[in-house]
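Below is one structure, written out as structure tokens; the observations come after it.
Only a single protein chain was left out; the remaining protein chains are all shown in position.
And now, chain A:
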Amino acid sequence: MARASVIDDYVADLDARLPGGRKVKTDLLTEARDSLEDAAECYRRAGFAEHDAQRKAVEDFGPVAVIARDYQGELAVAYGARTLRSILFVLPATHMLWEGARLIWLGGWENAPGGNPPPQWYMPFAQISDSMTWAVSIATALALLIARLWSRRTADNRLIARCAAGVAMVAASAALSANVALGVASMFVNPALMFHTPVLLLASVFAVLVLARLTVMARKAVRFAV
């Protein structure tokens, strides 16, 4: 059983030290195992016994604590970038879905039930809240671009990961807060609106759930990066 144990133990130890996205982690660990097996094969060809060949391959690969630090940086950057990409594509899509549902099921705002015009503060508040979607999308697009360019200038993956996760956390939280605040304000201003068009209520709940999911992803990105 000694044949596979040294490399297996090393990869298992590395695996246990790496919190991160499953797909990228599996990819990294598969590549690490391939490399270790290639190295062990070289040592076997050079005349080393199986156990010694594996031991030397693992020694060449580096101390697991040191290697795990580098791998964790890469995993954290990958998850941070994935979160930013999700925010960039999902947030505008969710916003347009809600606006599409409103146009189909309600039409113009003049068709809103209740009759009374909204208070003066409501429309600027709603516009700011709507603008948040596009502001957050632009910020995440810029963050992705900067992360790519920054990768050319620094080898410090953890620093890039922290910045990407920080931007993702702020962006997702801001979008979620703006959405919830607008929903609460709309209920306060015109409670009949949502219940008059249940599809809008469903679209609103769906949007909050999507934004909450993005915020959870951003929180995980922060956890992987620290």
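Here is the rule we go by: a residue touches a chain if its C-beta (ideal position, glycine included) is under 8 Å from a C-beta of that chain, and two chains touch if they have at least 3 such contacts; residues count from 1.
One rule holds in what follows: contacts and distances are computed from a predicted model.
UniProt lists the omitted chain of the complex under the protein name "Transcriptional regulator" (options: "STAS domain-containing protein", "Transcriptional regulator", "FAD-binding protein" or "ATPase"). Summary of contacts with the chain left out: across A:9, A:38 or A:99, the touching residue is A:38. The missing chain lies against chain A, touching residues 27-28, 31-32, 34-35, 38-39, 42, 60-63, 66-67, 70-71, 73-74, 77-78, 81, 147-149, 151-152, 155, 157.
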